[in-house]
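Okay, so here's the structure we're looking at.
A protein chain is absent from this complex, but the other protein chains hold their places.
Per-chain residue numbering starts at 1, and chain names A and B are given in the order in which the chains are listed.
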Amino acid sequence: MSVQFQVNGKKVEVEVEPRLTLADCLRHSLRLTGTHVGCEHGVCGACTVIVDGAAVRSCLMLAVQAEGSEIVTIEGLSNDDDLTPLQKSFRKHHALQCGFCTPGMITTAHVLLSEEPDCDAARVREVLSGNLCRCTGYISIVEAVLDARSAYGHKEQAGDAARERR
Amino acid sequence: MKLPPFDYACPTTLPEAVQLLASHDGDAKAIAGGQSLVPMLAFRLAQPTLLVDLRKLADLRGIRISDQGVTLGAMVRWRDIEDDERLATAHPLLKAAISHVAHYQIRNRGTVGGSVAHADPAAEMPGIAVTCDAEISVVGKSGAHVIQAADFFQGALTTALTPDEIIVSIRLPPWPAGRRWGFQEFSRRRGDFAMAAAAVFYDQDARGKARNAHVGVIGVGDRPLRLSAVEDVLNGQSIDEATIAKADAAASAAVDPQDDIHASAAYRRSLVGTMVERALRGAAAA
Partner (left out) sequence: MRTVNSLIGSAIERLEDLRFLRGRGQYVDDLARKDMLHAAFLRSSVAHGRIRSIDDSAARALPGVHSVITAKDIGNRVPRVPMRLQPLPDFEPFGQPVIAEHKVRYVGEVLALVLADTAGIAEDALGLIEVDIDPLPAVADRCSSAQNASLLFEDTGTNLAIKFHAVRGDAAAAFKDAPYVRRESFRTQRHLALPMEPRGLLAEWDAARGRLTVSGGAKVLFFNRRTLAKEMGLAESAIEIVENDVGGGFGARGEFYPEDFLIPFAARHAGRPVKWTEDRRENLMCLNHAREAECDVEIACTREGTILGLRGHAYVDVGAYMRTNGAVGARNIAQFMSGPYRIANIDIDVALQLTNKTPVGTYRGPGRFETDFFRERFLDMVAQDLGLDRVEFRRRNLVRLQEMPYSIATITPFESKDEFDSGDYQVTLDRCLDEIQWAEKSKLAGKLIDGRYHGVAIGCFIEGGAAGPKESARMVLEPDGLYSVYVGSSAIGQGLETAFAQIAADALEVPMDRIRGVFHGTTSFVSDGYGAYHSRSVVMGGSAMLAAAANLRDMIRAQAAERLGCAPAEIEIVEGTKAVGPGGKSVPLQGLSTEGISAEGAFLNKKHTYTYGAHAAHVAVDPKLGHVELIDYVIVEDCGRIINPLTVHGQAVGSAVQGLGGAMMEHLVYDQQGQLLTGSLADYLIPTASDFPNIRAIVLENHPSPINPLGAKGAGEGGIIAAGGVMANAVANALSTFGVQPRELPLTPTRIWELVQAAKQPVAE
């Protein structure tokens, strides 16, 4: 079947079997390999992409279901010349080691911060609990996301640091 | 774990969707958010020859609040329930239960109808449907009809739906102001399926005694259970420590869970009592 959608601002048209997942379509048909596949049953979150503004597990979506959608992947959230503020914060806090879960973490965090720039540590942990990481132990990831809030409009408040400690 | 091969259709009307399901002799399946169905396909536990995508069916969307109660279109997503501020008063128990469902990304795609049709014994939505005497409106080749929640869930992953039927909406009866309610769930990790959960509500008579008590539990049987034995303990009583303790014991006595890799039967039996106890304590304190 032929399916048309937008990826990272560009219109694409691909010929796919109905059974091809959006994750595999992005990775193999469109060669956007930044989105990773870690489980194929909707648990690990490595495959997270943005579909019409919402973070979704692309391994649980069929490519044919993406007809007419606007999709953003990690490639669309990155620049050639420099890291984005969120990426810089991840690097500063050493919020990645092997890098496999990282695109999913960045994508999910980006949507969260875009919608809730004032989110606190508990909310960040709640949202990221759908993204598995085996290397970092998560603490540096949560710190990185909190530190990036100001780039999304959050105003630093006295007592922020004290409140984050739990 | 690549998906098995299947054909795909994306009808634009409900009759068309029903026709597609009916014509495939039980081998076609409806797909809504896919958050439960696609993993089953990935493990090849289901191998339908045709998937019928419901995403273009406008009839299945929307949350209506009226004097008939809260009517959730089958394609309403967990996210939609989270975002709908009216539900804080129109059905706070629904809101509280749904806050436990899965994770962020799944909540953006998973639907009410999908969860009810899938009928996992530890899922929150079937639990709320049963606890609240919901009515499930379905449409099939022989037309439209309504199935009571009590008759709908027939076993693990088994419902009263025939292969040609599609859930259109789920109606929860009206929720009066002043109603007491509580919801408690315990799972291995945040967002996992419940090892046990309890949803309770009751109204109060002029003397402050409970009446119309509803107690539903999930995770301790092959389907959500209404615990009439516990409701009998509560009705006509003040919900004090003594009543709560009796309710705890009655809940544990009323269920017969199985051992599985996540919890032993004895533990679940005790846990459901604790969930009822804590849900009641929350309801009484509010």
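One rule holds for everything that comes next: a residue touches a chain if its C-beta (ideal position, glycine included) is under 8 Å from a C-beta of that chain, and two chains touch if they have at least 3 such contacts.
For clarity, every value in this text was computed on a predicted model and none was experimentally measured.
Undergrad: Going by the contact rule already stated, which one of A:50, A:101 or A:148 would touch the omitted chain in the full complex?
TA: Checking each option in A:50, A:101 or A:148, the one touching the absent chain turns out to be A:101.
Undergrad: Touching the absent chain in the whole complex: find that residue among A:3, A:25, A:46 or A:60.
TA: The one listed residue touching the chain not shown is A:46.
Undergrad: Quickly run down the residues of subunit A that touch the omitted chain.
TA: Residues of subunit A in contact with the hidden chain: 17, 19-20, 27-28, 31-41, 43-44, 46, 73-75, 78, 83, 87, 90-92, 94, 96-103, 106, 121, 124-126, 128-142, 166.
Undergrad: So that we can see where the missing chain sits, which residues of subunit B does it touch?
TA: 1-5, 39, 43-44, 186, 188-193, 195, 261-264, 266-267, 270-271, 274
By definition in this document, only the chains that are shown with their structure count from here on.
Undergrad: Residues of subunit B touching subunit A in their complex?
TA: Against subunit A, the touching part of subunit B is residues 1-8, 10, 31, 34-35, 38-39, 41-43, 51, 53, 55, 79, 102-106, 108-109, 189-191.
Undergrad: Quick check: in the complex, which residue numbers of subunit A touch subunit B?
TA: Touching subunit B from subunit A are residues 1, 17-21, 24, 40-42, 45, 48, 54-57, 59-62, 64-65, 67, 108, 112, 126-127, 129-130.
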